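The excerpt is restricted to a subset of chains, each kept in its original location.
Per-chain residue numbering starts at 1, and chain names A and B are given in the order in which the chains are listed.
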Amino acid sequence: MSDLVELGSAADAAQSAGNLVGVFAFGLSGALLAVRRRFDVVGIAVLSIATATGGGVIRDLVIGRTPPVAFVQLSYAGIALLAAVLIFFWHPPVRVIRTPLNVADAIGLGIFCVTGTVTAFQYGMSATSAAALGVVTAVGGGVIRDVLAGVTPSVLSDGELYAVPALLGSAATATLLHYGQYTYWTGGLAGAGAVGLRLVALFRHWHAPMARPHRRRDDNSSV
Amino acid sequence: MSDLVELGSAADAAQSAGNLVGVFAFGLSGALLAVRRRFDVVGIAVLSIATATGGGVIRDLVIGRTPPVAFVQLSYAGIALLAAVLIFFWHPPVRVIRTPLNVADAIGLGIFCVTGTVTAFQYGMSATSAAALGVVTAVGGGVIRDVLAGVTPSVLSDGELYAVPALLGSAATATLLHYGQYTYWTGGLAGAGAVGLRLVALFRHWHAPMARPHRRRDDNSSV
């Protein structure tokens, strides 16, 4: 990895630690959705692993890192499996599962938009392109989770600012990297800001605007 | 790009212009479907960008061009975003959105089957393989759009010849490339033919045959 952009050892360690926490959080969200959809233990494990590793696999395919790290370091899948086992034995009632699912997902989202941007930048992408790939990394696992489970992806229809925190977190990270100000602390702040913004939007029900219906009577037409 | 097959500057310019128009057309189709599904402004932007760039990203991953051009030239995402903004502020009533969606999609389909085949051929694939990848490029964005939005992909169930125009357009393009007859004009003709065939099939309701039901009483059984 001698041709990669160097971050310094503290930032590298934070990057690794962040990825592990993000994988665990996304694994929880996948397992929770699997329980809500009443899948069996195998379905819970599969959805947990796919959610936790999916964003990173997409990121690695895009930057040409093959095989993707999730296939080389099986500890990522192991952490997701651990999340699945936890949720299998202990999970909230199905009717209130939405909140912990969204909180776990928010943590993964906020972490991956930072670490995804950093990895893309390290592999030589421009700051702007790295931010774009950071967003894709952050939302990718959740999109795979939702499509596999047959629910509309949060990134499209959540109604409570899902992509925007990821975009701001990625843009902040890319700006820090571009100006050489990315450190353990500033990167952590960008991630915490993204997680926080998503959670505030979630609990205060901040909605992005809808397209105006063309005519009044159009409001209730069938889709 | 010195090892790429050369087309001549006029054909190269047409290739670039075609891709921009195709991206805009697919962006419109994604934004229109997002409005029909009542997604908010973020969902409209995300579905527009995913539809417009998805086919090209698949094409680039298949030919090993990493990072895919959509991540390097963010102008593609910008054009899709422009389409999303237009549709957000001005869109037809939801109950008649199907027709403009299909027309925009037909334009993207016809252009991408040509430009996708050309790019694959330039990267060293055989004419036959390039035609296959051209079809995948043309239908890929629409498949991503439909799967994300939770509707059955047009390529499977449209009922009015969707994949066939793309296949004919790609095959014509590959034949032109194979015999050294691909130019600005012949390529444009292949694309226009594919768009035209799709539109005629759409408005004259040309249907491909269904598999014969095995027995009469099978017709109304539950699926």
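As a convention for this text, contacts are C-beta pairs under 8 Å (C-beta built on N, C-alpha and C of every residue); 3 or more make two chains touch, one makes a residue touch a chain.
Just so you know, these numbers come straight off a predicted model, no measurement behind them.
Of the identical protein chains in this complex, 2 are displayed in place, while the full assembly in this structure file contains 3 copies of the same sequence.
Operating definition for what follows: only the chains that are shown with their structure count from here on.
Overlaying chain A onto chain B using CA atoms gives a rotation of 120 degrees, to the nearest 5.
One simple way to say how far apart two chains are is to compare their mean CA positions; for chain A and chain B this gives 28 Å. Across the complex, chain A meets chain B through its residues 61-64, 125-126, 128-129, 132-133, 143, 147, 150, 152-153, 155-157, 159, 161-164, 207-215, 218, 221-223. Chain B contributes residues 34-47, 57, 61, 64, 66-68, 71-72, 74, 77, 87-89, 91-95, 147-150 to its touches with chain A in the complex.
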